[in-house]
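In this view, the complex is presented without one of its protein chains, the others remaining in place.
And then chain A:
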Amino acid sequence: MPDTEYLYYCQTSHFVIRIPRGGSKIKKKDKPRKRWMICSAMYLFSRSLKTVQVPLCVIRYTTLGFSRLFNENNPQFPRKPEENLTSVFSLFKPRKGIGVDVLSFLHQKWDFSISGFQRWNKRRKEALFLQDQCYIPERHNILGPDLASAHFIVHRGGCVKFVGQDIWLKKDEDDNYDLPSQYKPNMYLEKIDASGIPLAYEGFDNLVNLLHLKSLTLHDSPHLDDWCLDRFHQFRSLEHLDISGCQQVTERGICTLHKLKNLKKLNLTGVSGVKNLELVCLLLEDVLPELRIEGVNYMDTSILGQASPEK
């Protein structure tokens, strides 16, 4: 919790920035400067050792030891306010010394091949994509659940339809769409069509509290898997679900749909990852009597001609 003595209190992932209210003396101590000198010496030392082919255990012993040396014996957070600021560098002093990640970075071999670069790029793009999908509380606080979900889906290329309206809303070629930017009462989402747009597990965090949602279309959704299907219990009023063409769905995920008590139509055309599709659908229709499943041919006798499974 921020201290009243301090004007500004900011926490980043690794260190704290404290800016005290005016009037505190900034004393110069050479301890931080010595640390920076030792840090740079350490860096040069470890790089030079790598070139001289001295075995790794020396580097490990020494650099791991250094991280212990710099590790202050104060794991509690935040740092005590009695500490005076010693120099301008100590504002940026990490809470716990150099840390393992810096040393690990110094030790690692760098991969400059093209495939290495491609892999790095792919990982970076994935991380950005997941960051884009995560839940933003402000969006829901300002717009309410229905409008926030609508904005989320339409911005990424999907279509939505509200209760009482006939038109599907989606964005045009210039990426413009006509949705209110403030909360409007009595606007409830009825149908969502998120076919083809990449919607990850974290993206479903945004589609909560949709009490009037009747239809969800996720045709050809590339990231849809069993874990996503597991969380469809959050759409309690769902009546129509279309997950055709999703390759990562298996029979275990389809079994979880028994929690959707209002489900009336389910489209499973082209889910090739499911084994024993007919059996699973029969069981599901048994549990949910009003359910009709499309994309399943119970009368398909070609499976009788196949070899029986391993027994």
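Odds and ends about this structure:
As a convention for this text, a residue touches a chain if its C-beta (ideal position, glycine included) is under 8 Å from a C-beta of that chain, and two chains touch if they have at least 3 such contacts; residues count from 1.
As a convention for this text, contacts and distances are computed from a predicted model.
One chain of this complex is left out of the view, and of "Trafficking protein particle complex subunit", "Glutathione S-transferase", "Aspartate aminotransferase" or "FAD-dependent oxidoreductase domain-containing protein 1", the protein name its UniProt record gives is "FAD-dependent oxidoreductase domain-containing protein 1". Only one residue in the set A:155, A:191, A:231 or A:265 touches the chain that does not appear here, and it is A:231. Checked against the full complex, the candidates A:101, A:132 or A:294 give a single residue touching the omitted chain, namely A:101. Interface residues of chain A facing the missing partner chain: 45, 52-66, 68-69, 71, 75, 96, 99-101, 103-104, 107-109, 126, 201, 226-227, 229-231, 233, 252-253, 255-256, 259.
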